[in-house]
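Entry: chain A
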Amino acid sequence: MPTAVEATPAAAAPVHPHDGILVGPPPIVDITALRKSYGTNEVLKGIDMKVARGEVICIIGKSGSGKSTLLRCVNGLEEFQEGALSVNGKKLLHDNPAAMRELRQQVGMIFQSFNLFPHLSVGRNIMLAPTLVKARSAQEAEAQARKLLQRVGLAEKFDAMPDQLSGGQQQRVAIARALAMEPQVLLCDEITSALDPELVGEVLRVVESLAQEGMTLMMVTHEMAFARKVSDRVIFMHQGRVHEQGTPAQLFGSPQTPELQQFLSSLHD
Partner candidate 1 sequence: MVEFSIWDILRNLLMAARWTVTLSLIAFIGGGLVGLMLLVARLSKVRGVERAVGAYVQVFQGTPLLMQLFLAYFGIALFGIKTSPWTAAAVALTLYTSAYLTEIWRGCVASIPKGQWEAAQSLALNFAEQLRHVVLPQALRIAVPPTVGFLVQVIKGTALASVIGFVELTKAGSMISNATFQPFLVYACVALLYFALCFPVSLVAQSLERKLHANRR
Partner candidate 2 sequence: MLIQLDFSAVLASWPLLVRGVVWTIGLTIVGTVLGLLLGTACAWARARNLGHRPAPLRWAVASYVELVRNTPFIVQLFFLFFGLPALGLKLSPEFASALAMVINLGAYSAEIIRAGIEATPRGQIEAAHSLALTPGQTFRRVVLPPALQKVWPAMVSQIIIVMLGSAVCGQISTPELSYAANLISSNTFRAFEAFILATAVYLLLSMATRRLLMWMGARFLVGR
């Protein structure tokens, strides 16, 4: 069985469809027996999850199932009490600012409410972190920012202010901003939930292209059609646990547990 706390090659192991244990190179995100509570309320009740490099994972479930909390644990926005979490072989250490800084350069996050910096132009939003954290020069950062804006289809908005953009445009800028740090993993926390329906498509198209280029994605989403189309694995969370997981065909096509069946049918109401 792979242990995957340090960067050691995984031993060969059988593939169990519901364990998600993979053969081959070490997982890029490795979560072991993770538990998290808010006071007396335990919201994550022992999560085991391994994400391979280049894998696209969609996490679905009812609100309160712990999906966003789990995502936020991966980049350290939430602290967990028990268990272990490693990214790229390195353990997540909350109390070590240097380690956290390193981790957050490997893991990027896109938020439901975009969280663009309102006092900076679009271009400066994207340039800020590379200049401060990676000590890029202003010219390099600007060139990179322009390229990324081009990539998300907003090349002409370099000097615009965030409040001049639509929700979909802001979210695409947020994606560009996260990509500027050249992360290995992107965490997407319900990134289209706050968007008007007609703006959802433009954002999902960008994410799909990222997936096709081989970016590792962990997405909490309600967009089931998107999950079906783009993800390698879908994980259904229920009451703080991984309840069921499998390929989109398996999960949406033949849900095994009553909770998942109920969840999927409630979506069609």
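In this text, a contact is a pair of C-beta atoms (placed from the backbone, for glycine too) under 8 Å apart; a residue touches a chain by one contact, two chains touch by 3 or more; residues count from 1.
Regarding candidate selection, all candidates are chains of the complex that A comes from, given by their letters.
Just so you know, these numbers come straight off a predicted model, no measurement behind them.
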item	value
Direct contact with chain A in this complex, candidates 1 or 2	1
Partner candidate 1, residues of chain A touching it in the complex	75-77, 97, 100-105, 107-109, 111, 113, 115-119, 128-129, 132-133, 174, 177-178, 181
